[in-house]
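The other protein chains are all here in position, but one chain of the complex has been omitted.
Then we have chain A:
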């Protein structure tokens, strides 16, 4: 017989946590910062309550996932629920600057040459 300690985990399976959903909307990426808008309420799903606890300060999605030991997909689904309920807000990281704001490639080439010539 196996001596593996298989029963140290939790008895609830991931599909019961997500209610059978396996697709998350794309509102969150790994580094989206999440901050809770209210304290957990009695009668909430325990995962939601924990997320609200963890996100009193802005916390990255990936960090919450690691803390709660849940896959990223599940986290996104749960956060999607909370976002839909208005209990959290998501702060996306600053988007990459637009193309026009970047220096000209010719200028960069010149800098490169100058550096090489040093």
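One rule holds for everything that comes next: a residue touches a chain if its C-beta (ideal position, glycine included) is under 8 Å from a C-beta of that chain, and two chains touch if they have at least 3 such contacts; residues count from 1.
The criterion applied here is as follows: contacts and distances are computed from a predicted model.
Chemist: According to its UniProt entry, is the unseen chain "ATP-dependent DNA helicase RecQ", "histidine kinase", "Cytochrome c oxidase subunit 1" or "MxaA protein"?
Modeler: "histidine kinase"
Chemist: Where the complex has a chain not shown, which of A:39, A:85 or A:108 is the residue touching it?
Modeler: Here the residue in touch with the unshown chain is A:39.
Chemist: Quick one: which of A:11, A:86 or A:103 touches the chain that's been left out?
Modeler: The single option touching the absent chain is A:11.
Chemist: Taking the full complex into account, what residues of chain A touch the chain not shown?
Modeler: Touching the chain left out of view, chain A contributes residues 1-2, 4-20, 22-24, 29-31, 38-43, 45-46, 49-50, 53-54, 56-57, 60, 62-63, 65-67, 71-73, 76, 93.
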